[in-house]
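What you see is the complex with one protein chain gone and the rest in place.
Then we have subunit A:
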Amino acid sequence: MRLNEDDLYRQSTQYKHWSFTPSDLTRLREKTNAHAAAQVQLHIAQDRAERAKLAPLDVASAPDSGANTPNGNGAGTGANTPVPGGAGDKGGEVDCLTMDEEKMVVDKFCETAMKLGDFLKLQPDVTATAIQFMRRFYLYNSPMTYDGTKISKTAFFLALKLELGTRAGSASDFASRLPKTTRDDIVAPEYTIVQALRFNFEVRHPFRGLKGVHLELEDMIHANYAGVARDGRSSADLRAEALAALQVTGGDEAEGKLGNIYAHAKDILAMAAQLTDAYFLYTPAQILLAAHLLAAPALTTFYLGTKIPSSSPAAPKILSTLQSCADLLSSHRSYTKNPAANKHGWADTDPPETKRAMKKLRACKDPTTQDLVALNAGKKRDVVRDGELEEGKAKRRKLNREMAEKESDSFWGPELKKEG
């Protein structure tokens, strides 16, 4: 009457809504990118037009002084749209981020969020959940539309509420622990985020599964493994093989090595697994076994053999899946074969293409969505006034709608059917 893990996993929203084939994932990102880029073009053009109308009054005297508030703190600065961009903004087509650049930028946001989690001394689960919320959020939203720093603060608070319940503390408390952040900064983007998360809040992490494997291996090296290997090997056989795989002779030595392997695999899960697409492409069990495989190839192969005999027709497929997941994890620059290395040393050295993308982002932010607090307040006003929207906004909505309708048929049509 015990359900098997796979059956349980297939019931989960992580499987139903947040698991993708690589090509599905790319397609989704392409669409998000295309939609956002069109919005950026439109809104920047509108912004310029509005400015041009004002220009006779205020001849070319840099209208953007102080309006650009990229780092939160937007409370009360009004709904005026910040000016896109830097010195190079001379009109014409805006050079928007490509899909690949967006991904680099999001990865960078997540790295920064990871440091924020460390800075706030949050439990690893909370940080990992917040990062996965961000990764999910940016599948449906572009970093050109929503600023990573702002989104990450709210993602953290949401993760805190969900993981710690009443112990999460208040939004003001949380804001006070962050630089230049108010309660409004934390709360304002929440609806935008939960909507993009499709109201799915459970993230299944690989950490506990890894611990389970570790404990089983410990039992094996002490010859008190309660389960039986599928092929009927005795616990003494298992012990001998485990020790051989660890290249040790005695139990004490084995214990120490096992501890190091566990710590190494845990680091891979805490970093590389969070900062790549691992959660979108693989199950938690696959991720943790892949991390273990990287930390101890021979021992992991032995361990898998106790679960699935190598003669089983499924074995090669499982192994190749694990290998491709391991390749993904080890491709991240946080990955090191030497786990003793400085934990976050890697994070201070952005690859040049990431630096370029981050720089490019500054000139292609959607001017209508930078001040999230004002935007949120504006939305609330809209509800009250409903119908008496200013002309400009109404026009903008009409354009939005037309564009959305065009795209949504091909894009959302099939997705939504599942929902019904």
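Definition applied: contacts are C-beta pairs under 8 Å (C-beta built on N, C-alpha and C of every residue); 3 or more make two chains touch, one makes a residue touch a chain; residues count from 1.
Just so it is clear, contacts and distances are computed from a predicted model.
*Asks:* Per UniProt, what's the omitted chain called: "GTPase-activating protein GYP7", "Pkinase-domain-containing protein", "Prenyltransferase alpha-alpha toroid domain-containing protein" or "Ubiquitin-conjugating enzyme E2 N-like isoform X1"?
*Replies:* Protein name of the absent chain (UniProt record): "Pkinase-domain-containing protein".
*Asks:* Given the contact definition stated above, which residue among A:T21, A:S170 or A:Q323 touches the chain not shown here?
*Replies:* A:S170
*Asks:* Which of A:N141, A:Q286 or A:T306 touches the chain that is not shown?
*Replies:* The single option touching the absent chain is A:N141.
*Asks:* In the complete assembly, which of A:D6, A:E202 or A:D252 touches the absent chain?
*Replies:* A:E202
*Asks:* Which one touches the absent chain: A:V94, A:V187, A:L238 or A:A254?
*Replies:* In the complete complex, the chain left out is touched by residue A:V187.
*Asks:* What residue numbers in subunit A mark contact with the hidden partner chain?
*Replies:* Residues 1-3, 8, 11-13, 31-32, 35-36, 39, 43, 125, 140-142, 145, 157-158, 161-162, 165-168, 170-172, 183, 186-187, 190-192, 194-196, 198-202, 208, 368-369, 375, 378-380, 382-383, 386, 393, 396-397, 400-401, 404, 407-408, 411-412, 415-416, 419-420 of subunit A touch the chain that is not shown.
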